[in-house]
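What follows is a set of notes on a single structure, which appears directly below.
Every protein chain except one is present and positioned as in the full complex.
Moving on, here comes chain A:
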């Protein structure tokens, strides 16, 4: 039986039942940069609401082979106060956050995924000419430096 869709409830367990196995999980975890400063061994994830701490631990250990020490979760409630142009209340969806502490004294630092790359514009191209034109315009619009920051409003 493929339980690929995240159900609202897991199948019932009664004493003597075989171990539940889920083939082809439908859970997706998002690694996020922590808003507040976290200890070096803590990794922060946004997980679906149906996932539990045991699920997270198994997920990371089996699929990503990451040694997990401890998992703590919380549910972030998001506002239902905002209203749209029809003055209907619009709910921002709630989400679950998991804080994973890595085992074996490992550390993790969230990297810079969007570094500033200095792209050298090739001479003669359209972008280069546009860039040059914009720079010239800005130079022209600047006030006379001899006025020492005083605006044109003060005559003379």
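Please note the rule applied: a contact is a pair of C-beta atoms (placed from the backbone, for glycine too) under 8 Å apart; a residue touches a chain by one contact, two chains touch by 3 or more; residues count from 1.
Everything below uses one rule, namely that contacts and distances are computed from a predicted model.
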item	value
Protein that the absent chain corresponds to, by UniProt name, given "Cytoplasmic tRNA 2-thiolation protein 1", "TAF1C polymerase", "1-aminocyclopropane-1-carboxylate synthase" or "Large ribosomal subunit protein uL29m"	"Large ribosomal subunit protein uL29m"
Among A:21, A:81 or A:142, the residue in touch with the chain that has been omitted	A:21
On chain A, residues whose C-beta touches the chain left out of the figure	1-2, 4, 10-14, 19-25, 28-33, 43, 46, 52, 54-55, 58-59, 62-67, 102, 104, 106-109, 111-117
